[in-house]
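The complex appears here without one of its protein chains, the remainder shown in place.
So, chain A:
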Amino acid sequence: MSLLRVLPLVLIAALLAGCGSDDDGNTTLQVFAAASLRGSFEEIADAFEDQHDDVDVRLNFAGSSELTLQISEGADADVLATADEPTMAKVADLLGAPATLFASNTLRIVVPAGNPDQVTGLADLAGLDLVVCAPQVPCGAASTRVAQAAGITLSPVSEELNVTEVLSKVTSGQADAGLVYLTDVMAAGDAVEGLDFPESADAVNHYPIARLDDSADAELAGEFVAFVAGADGQAILREAGFAAP
């Protein structure tokens, strides 16, 4: 067989074999976390790696429901942190230990910097181009709860698929106002401001974290969970605007 005939087969075999192999000897910890935790968990992962020499924390951020779907379909994860308890409950069978609550988050009305429409509460949102999350996702469920508490019906011009889209509709000036989490407002910087409103207390999202039963290193996964719930993790979360669980 000439080289030219064999070469394509070799190439294909190489492709199929893939190129991923960890040869630095480090233990990898796969952490799946809700999208709203991105900033804080990146910091937490760095701090955790500083304390554990041979550990690489790999983070996977997505909407909470997306993460539970990935895990139900067999994705390799050691730790899961979601944005609310109902979502965590969907994978209750796959957890290696009961979930621990580690943070909470509340909604804010987000408006462009300077609050051009002089919004002071939920009632002022009528008549504005309001954007919220769809009721099917956690932030949308929370938005429905605050509207009920206020005794009003929101009439949004768009029900977005996730909280990031809501925020970007306001930062880009397409929408006049939106309902997002306090932590989103804090991460968004100066382009927008967040307004607290009394009914926000009626829809507090509690964030649970748990190690998964399939984790290759249950002890390390447990340590990560404890780290997030412990003083170091909590300090980082507080900085980002999360409240105590």
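Please note the rule applied: a contact is a pair of C-beta atoms (placed from the backbone, for glycine too) under 8 Å apart; a residue touches a chain by one contact, two chains touch by 3 or more; residues count from 1.
Here, contacts and distances are computed from a predicted model.
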Listed names "NADH-quinone oxidoreductase", "Molybdenum transport system permease", "Thioredoxin" or "tRNA modification GTPase MnmE", matching UniProt entry of the absent chain: "Molybdenum transport system permease"
From A:Ser40, A:Ser65, A:Ser143 or A:Gln234, residue that would touch the chain that is not displayed: A:Ser65
Option from A:Arg108, A:Lys169 or A:Arg211 whose C-beta touches the chain left out: A:Lys169
Among A:Glu43, A:Asp56, A:Asp129 or A:Asp217, residue touching the chain not depicted: A:Asp129
Listed residues A:Leu59, A:Ala75 or A:Leu161, member touching the removed chain: A:Leu161
Interface with the undisplayed chain - residues on chain A: 5, 8-9, 12, 63, 65-66, 69, 129, 131, 134, 136-137, 156-161, 165, 168-169, 172-175
